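Have a look at this one before I ask anything.
All protein chains but one are shown in place.
On to chain A.
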């Protein structure tokens, strides 16, 4: 496959940045999208140019490190996959592919396609945890009975890898799908109920303070989420917040 790539290049956080065109040839349709970028970077390095900076880690679709807004969609045109699991067979020979960083005020660009997603960590620090004894005499988790239905829904919420595709996709740069998944995974389990009130209030306050936008229920996040996190979680967070407000 021969492709034209339009890639966002930005030297550092202060640089203005711009889209730059690259031609790339002989790409196999079996390559992953990141492997295609590896090939491009090899060529750039051989020419003595600065390679394109992009995030990646496990390349198995479970770490949440890779990002990229490809042809107008977070993690590209495929559904239920991260960019590392996106394959070049989703594109056609001769295609022009736009590659941009995830855009949000709360996700500032560090370099090229790499953005700072520390904001998600800050939200987690505000309440995305349960306080338990970890000194060695921890209670067996299976000692607490959990209804299967609740356990399944909590697990579904916990599959969120915190990649930020929801924020990148949302026209308002809202982080509600991420925050609601983190609120839900605990709210559904007995271990999480103890701190449920503080959790939802603190996490929502932190989310608002970090400059994420407001949710307007377009549902785009749910469609683009590589882990299929459902809007039901946002509704649950809305209920949790209301409950917490009157406690």
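Here is the rule we go by: a residue touches a chain if its C-beta (ideal position, glycine included) is under 8 Å from a C-beta of that chain, and two chains touch if they have at least 3 such contacts; residues count from 1.
Just so we're on the same page, contacts and distances are computed from a predicted model.
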Under which of the names "PepSY domain-containing protein", "CoA-transferase subunit beta", "Succinate dehydrogenase subunit C" or "Phosphate transport system permease protein PstA" is the non-displayed chain listed in UniProt?
"Succinate dehydrogenase subunit C"
Residue touching the undisplayed chain, where the options are A:106, A:123 or A:189:
A:106
Chain not shown, touching residues in chain A:
6, 8, 19, 69, 71-73, 77, 98, 100, 103-106, 126, 169, 171-174, 176, 197-198, 201-202, 204-208, 211-220, 223-224, 231-232, 234-239, 241-242, 244-245
